[in-house]
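Encoded as C-alpha cells, here's the structure I'll be asking about.
Every protein chain but one is kept in place in this view of the complex.
Labels run A, B, C, D and E following the written order; every chain starts at residue 1.
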Amino acid sequence: MNQEIFTINNLWILVATILVFIMHLGFASLEAGLTRSKNTVNILFKNTLIPAIGLLTYAFIGFNLMYPGDAFAGMFIGLGGIGLSLPEGWNTSEYADFTFYTDFIFQAMFAATAATIVSGAVAERIKLGPFLTFSILYVGICYPIVGMWKWGGGFLDTLETPFYDFAGSTIVHSVGGWGALVGAYLLGPRIGKYTEKGMKAIPGHSIPMATIGVFLLWFGWFGFNGGSVLSADPGEVSLVFVTTAIAGAAGAFGALLASYLKFKTYDITMVLNGILAGLVGITAGADLMGPGEAAIIGFVGGILVVLGVVFFDKLKIDDPVGAIAVHLVGGIWGTLAVGLFGDLAGGAQVLSQLIGIGATAAFCFGTSWLIFFSLKRTIGIRVPAAEEIEGLDINEHGMHAYPDFAKQG
Amino acid sequence: MNQEIFTINNLWILVATILVFIMHLGFASLEAGLTRSKNTVNILFKNTLIPAIGLLTYAFIGFNLMYPGDAFAGMFIGLGGIGLSLPEGWNTSEYADFTFYTDFIFQAMFAATAATIVSGAVAERIKLGPFLTFSILYVGICYPIVGMWKWGGGFLDTLETPFYDFAGSTIVHSVGGWGALVGAYLLGPRIGKYTEKGMKAIPGHSIPMATIGVFLLWFGWFGFNGGSVLSADPGEVSLVFVTTAIAGAAGAFGALLASYLKFKTYDITMVLNGILAGLVGITAGADLMGPGEAAIIGFVGGILVVLGVVFFDKLKIDDPVGAIAVHLVGGIWGTLAVGLFGDLAGGAQVLSQLIGIGATAAFCFGTSWLIFFSLKRTIGIRVPAAEEIEGLDINEHGMHAYPDFAKQG
Amino acid sequence: MNQEIFTINNLWILVATILVFIMHLGFASLEAGLTRSKNTVNILFKNTLIPAIGLLTYAFIGFNLMYPGDAFAGMFIGLGGIGLSLPEGWNTSEYADFTFYTDFIFQAMFAATAATIVSGAVAERIKLGPFLTFSILYVGICYPIVGMWKWGGGFLDTLETPFYDFAGSTIVHSVGGWGALVGAYLLGPRIGKYTEKGMKAIPGHSIPMATIGVFLLWFGWFGFNGGSVLSADPGEVSLVFVTTAIAGAAGAFGALLASYLKFKTYDITMVLNGILAGLVGITAGADLMGPGEAAIIGFVGGILVVLGVVFFDKLKIDDPVGAIAVHLVGGIWGTLAVGLFGDLAGGAQVLSQLIGIGATAAFCFGTSWLIFFSLKRTIGIRVPAAEEIEGLDINEHGMHAYPDFAKQG
Amino acid sequence: MKKIEAIIRTSKFEAIYSCVAGLGVKFLTFYEVKGMGLEQARPQTYRGVAYEPAFIPRTKLEIVTVDALVQPVIDCILNEGATGEVGDGKIFVYDVLEAYRIRNKEQGEDAL
Amino acid sequence: MKKIEAIIRTSKFEAIYSCVAGLGVKFLTFYEVKGMGLEQARPQTYRGVAYEPAFIPRTKLEIVTVDALVQPVIDCILNEGATGEVGDGKIFVYDVLEAYRIRNKEQGEDAL
Partner (left out) sequence: MKKIEAIIRTSKFEAIYSCVAGLGVKFLTFYEVKGMGLEQARPQTYRGVAYEPAFIPRTKLEIVTVDALVQPVIDCILNEGATGEVGDGKIFVYDVLEAYRIRNKEQGEDAL
C-alpha cells in the first residue's frame, strides 16, 4: 500500500474515533433524559467517568487481552502483555492500514460502550462505588475477552463458517446488553414501578435531552460502523453509510408502527429507541446488506424494541431507558440477520451466528452475574430506599442537577 | 483521476454527509427552543421523523426524480426509475469523484432539510398526521423536482447564462421557505399572538436549546457548503470554509445592529437568526466570493432577517422560529447576491437568478398550497383550540417534555 | 510534496477547524451550565458573539499580527498588512502543507478561544458593552501578538533552546487565563459569594449543560491538538490523539481523587474541570509524550485544578466556572511539563518554558489590566447591584432563558 | 376585610383579572396549584404504560378586599370563570383580622 | 365549613389522599412549598463549598370541608402522614365564611 492510501485510511479511522467518542455524550444525554431529575447528576457522573475508565483500562490491559497476537489464534483467552508497547514499524503500513496508535485509540473508544449500556438499565437505584467497580472489571476484562474471540482471531473467527459480526452487534452491544439484564435483574425494580395496582409509568425528566442523545448516537454510529471498515475504501465505507442511515430511519418507523398499534399513542421515546435498535441491528452486517435489506433489518429492529420493552416490563425487569431491548434484543436480531440476509446468508452462517450469540450470552451472563452478585453480597449494590426516594443526586453527590428550578410535585 | 484522489474526495463527501446529518439535530433544537414547553415533544417528534422520512423517500423515489439522467437534460421533470440500482462502476471514478452510494447519501441528507424548515414555521398548532403527509410529499416529490431543474441538468442549468446556486440558497432553503410561508399562512396564527390589543410576544421556552441548535447548524453548514464542492479540492473547499465562516459571523452582527436599532434591545434570538441568514445567504455563492464579499452578504442577510421577522408579523403570518425570514428571505437574497458580487456578477446573471427564484416560487408556492389546502379541506390541518391552549404534547402524544418541572403560570 | 498528500493534509486541517469551531459551543454550554439561570441569556449572548468577533477581527488584523512574515523573525511584534490578501500559489503546496485559506481559518478558530475563557470567569456581573470591547481588543490584538512570539517566528521561537508549545497551553489557554484572572479580580466577587459568615456556594443552574459542554470540548480538542500537527501525518496525528484522550481521562481521575480527599464528595463539576485541565495540560506537549507521560500530566492537571479552585476562592477571586484554575494553572503546568517529561525534557528546556510563561504572564496581565482598568474608570465594567440580584438576562436583554419554568426560591 | 380565594382554570385568568380590575381592585396574588376533583386529568402514556397523572394544574387567586367589594369580586369570578363544564373550580371566602402595607406601615383597609 | 391546611412530607401525599378520599372528600388542592423547621435540610456541597440550602421542599394540602368531616380528615393526616421523625409537618384549621362552585354558582356546603 502506498503512503497516500495509508495516510487516508489512517485519517478516516481517526475521524471515526472522534465520532465514536461523541457517542458517549449521546449515551449520557439519552440516559439522563429518560430518568428523573433527582438522579441526573448521578447518571451524568457515571457516564462521564465511563469513557475515562474505558480509555485507561484499555490502555493498561484491554487492548492486549483483545488482540493478544497470532499465538492465541482460535482460542478463548490470551494476554499479549501489559500496557502499550510500540511494535516495529508502528507508524507505517507494515503494522496495518493505519498506525498502532490509531488502532489502539479506535478500539479503546469502542470499549467503554459496554459499560455505558449497563449504566442506563441500572439507573436511579445503583450505588456509585459498586457500579464503577463493575464497569472497570467489565470493560477492562470481560469485554476484551469476548472481542478477542472474533476480532482478536479467537475461536469464533476460526469456525469453519466463521461467526460474522462486522462492527459489534454481539461483541459490543449484546455484551453491554447482558450486563444490563443481569444488573437490572439483581437490583430489582425502582420503588413504585411495579405496584400491587399494576405497573406505573416513571417518566424521564427531559425529552429534549433524550432526543439530543439519540441524534448524537446516530451521528457517531457513522464512525462506529464506517470506521469498522478499517480503511477508507470508497465502495465499502459508502455502502456502510447507506445501510447505517437507512436502518436507523427504518427503525424509527418500525417502532412508530408497533407502538401506535399496541398503545395508540405517538410515543417519541419509542421512536428514539427504534432508531437505536435499527442501528444496533445493522451493525453486525452493515457491509453485507443492500439498502433494501438494511430497511428490513432496521424496521424489524424497531418493532422488536417495542415488544422487548413490554416483555421485560412483564418480567418486572425494570430498565428505565430500554437498554436491554435496544442493545440485547437488537444485538441478537442483527447478529442473526447476517445469516438471513445479504452476502453471507445461509444455514451454516445462521448456525455460526447462533454459536457466537450463545457463547457471548453464557460468558457475559456468567461474568456479570458473578461480579454483581459478589458486590451485592458484600458491599451491597442498591442505595437505601430513603435515598432512592429522595434521589441519588443529593445523597451520593450532595448536589442538584437543576438547583434553580422548582420541581413538579 | 487516480485512486488516491478518488478516495480522498469520497471520504470528504462522506464526512460532509455526517455534518449535514447533524444539522437535523440543529433544526430540532432551534425549533424546540423557540417554542413553548407544552409543544416540545411534538416538535421533537416531527423533527426526529423528518430525517427518517427524507432518507427513505429519497431512496425510494427522490434520488431518481432529482437525477433522472441525461435524457431529461433541459427539462422540468423526469424519473429515472424507482429505488436504488447500482450503476456499472458505481464504486470507481467512472461514476464520479465519489461512489454512487456516497452520491446518494450526501444528497439524501440534504433532502429532509426542506421539510425541517417548514416544521418550525407551522409549529405549535399543526396536526401531526397532516404535517407528516405534507412532509412525505414535499420531500419525496416537490424538492427533488426543483433540484432537478438545476443540479439534475434541468432547464435552469441549460439557460444561456445558467442559473447558479452552489449549495442551495434557492434549491434547498427557499424551497423550504415557500412551504413554510404557505403553511403558516393557511394555518393562521397561534391563539393569542395577534389580538385586538396588538401583537403579543410568545417567548420560546429554552434559549439554551435554541443556541445549541444554531451552533450545530453552523457546524453542519461546513459540510453542507464544503461538501457541495463535490471533491476535496484544497483551494475550493478552503475558500468555501472561509466564506461560510465569515458570512455567519457577519450575519450575527447584521442582526445585532438591526435589532438594536429597531428595538433597543440585545435580542439573542435575532442574533441566532442572523447567523443562519448569513449562512443561507452565502450558500448560493460560497465558492464565488472572497472574504470581503462574504462579509457583506452575511451582514445584509442578518439585517434582512430582522426586517423579515417584523414584516411577516405585520402581515399576521405567525412564524414562531423565524423560518420564513431566515430561509426564504435569506435564500432569495443569497441567490440574487450571486448576480451582484463575486466571479459571476453581471446583469445576465441577475436575470438568470431571478428566473430561478421565480420558477421556484411559482412551483413551491403552488404545490405546497395544493397539498396544505387539500389537507385543510379534508382532514383539517389545525388542532382544536382547546388542544392548542393545553399544548400539543399532552393531546397528540399524551406526554410532557419535562414532567419533573413546575411550570410558570 | 505530491498533490495527494497535499489534499489529505489540507482536508484534515479543515476537519480539525470544524472541530475547533464546535468548542465554542462547548464553552458556551459549560459556562451557561455553571452559572445561574437568571444570567443564561447573557452568557450565551456573549459566547455566541465571541466566535463571530474572533473570525472577523482575525481576518481584519489578527492573522497579519500573528504571522507578519520572515522579516519580523525573532521579534516581539510585527504587522504584515491589513485584511486577507492571497499570496502567490496560495492553493498549492508552495504555500504550505495546506492552502492559505485553510491556514487562516484554522488559526482564526483558535483565536476566539482566548476571549471565551475570560467570559466564564467574569460571568454573572460584567456589563455587556465593556466585555465585548475587551474581547475585540484581546482577541484582535493581544492574542495574536503572543502567538507571533512563538508560532509567528518571534523571539520565543528563536531562543537557543526554543520555547515549545505544541498547540497552545500557554499561547492560547494561559493567554485566556490571565485575562480571566485580571477580569475576575477587577470586577470583584459576585454579591453573596464571600460573606462575613464565610464563603457561600452559588450552584450553577444546569449540570447537564455543563456536562454537554465538556464532552463537546473534549471532542473538539482532538481537532485542536490533532490539527496542530499541521498535516495528516499518520504517526504524529495518531500519537496526539492518544495523548489527548489519555490526558483527559487521567484528568478526570486526578480531580475525582483530589476533590474526594478534600471535600468527601463526588463532585461532577470538579471531574468536568479535571478533564479540561488534563486536556489543557497535554496541549503544550501532545506530540512529545507517550501514553504513560500523558497520563501523569493529565492526572496532575486534574489535581491542580481542584487546588486551584480552592486557592482562588481563598484569594476571594470569584470565578464561577473555574476558568482560571483550568486554563491558567493547567496551561502553566502543561507548558512546564514539556521540560519535565517527554522528548524535550531537560534543564535548558525548563528555562525556556519559564521564559515563555513569564513573558506571556507579563504581557497578558499588563494588557488585560490596562483594558479592564481603563474601562472600569470610564464607562464602568460592573452592572449595578440591583441588576445583578435580579439577573443580567432581564436587565441587559429584557428576556428570560426559560420563561416557561417556575423558579426555585 | 375579607380574603377571597378562588381556584380557577388557568385559561380564565385574564378575563377574571380584567373584570376585577374594572371594579377597582388594584392588587391580587396568584400561583399555580394542583387539584383533585370531579374533572379527570387527561390520561397520559409513557413507554406503553398508561397512567393518569394524579392532578390537574390550576391557578389559585387570592384577593383581600373590603367587605363592600366582596360580592362584586365573587360575581366577576362566577361570571367570567365559568364554562359550565366540570373543572371550573371553587371560591372560598375568609375573614381577615388585619392588613399592613409594608412600604409605609399603613394598616387596615388603607393597606389594601 | 372549615379549611384544613396541612404541610406534609411529599412522600406521604398518596397515602393521605387515599384515606381522605375514603371519607368521601372528593376535592382537594395541593402545591409545593418550602419549609423551615426543626428538621435540617440535607447539607450540600458545590465545588468544595459546603452549604445548607435554606429550606426543605414540602407539599401543602388544602381541603375545605363540612364541619362533620373535619376531625376524620385530620385523623387521616395524623395517621397516614406521620413517620415519628422530625419533619412530619403540621395541620392548621381555619374558618370559612362562604363557598361557591363556579360552574353552576352553587353556594355554601353544596359547593364543596
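The rule is simple: a contact is a pair of C-beta atoms (placed from the backbone, for glycine too) under 8 Å apart; a residue touches a chain by one contact, two chains touch by 3 or more.
Computed from a prediction, not measured in an experiment: that's the story for all the values here.
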Considering the complete complex, which visible chains touch the unshown chain?
-> B, C, D, E
Among B:Met1, B:Ile82 or B:Met199, single out the residue that touches the unshown chain.
-> B:Met199
Kindly state which of the options D:Ile7, D:Met36, D:Val64 or D:Leu78 is in contact with the chain not pictured.
-> D:Val64
At which residues does chain D meet the chain that is not included here?
-> 3, 14, 17, 26-31, 64, 94-105, 111-112
Interface with the undisplayed chain - residues on chain C = 389-390, 394-395, 398-400, 406-407, 409
Residue positions on chain E contacting the omitted chain are 2, 6-8, 31-38, 54-55, 58, 60, 74, 77-78, 81-95
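Note that in this section only the chains that are shown with their structure count from here on.
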Can you list every chain in contact with both chain B and chain D?
-> A
Number of steps on the shortest touching-chain route linking chain A and chain E | 1
Decide which interface, A-D or B-C, involves more C-beta pairs in contact, and give its chain pair.
-> B-C
Counting in whole Å, what is the centre-to-centre distance of chain A and chain B, each centre being its mean C-alpha position?
-> 33
Provide the list of chain D residues touching at least two other chains, using ranges where the numbers run on.
-> 31-32, 34, 44-46, 55
Would you pick out the residues of chain B that each touch at least 2 other chains?
-> 4, 8, 11, 15, 206, 212, 398-400, 402, 405-407
Using the touch rule from the top of the page, what pairs of chains touch, sorted by label?
-> A-B, A-C, A-D, A-E, B-C, B-D, C-E, D-E
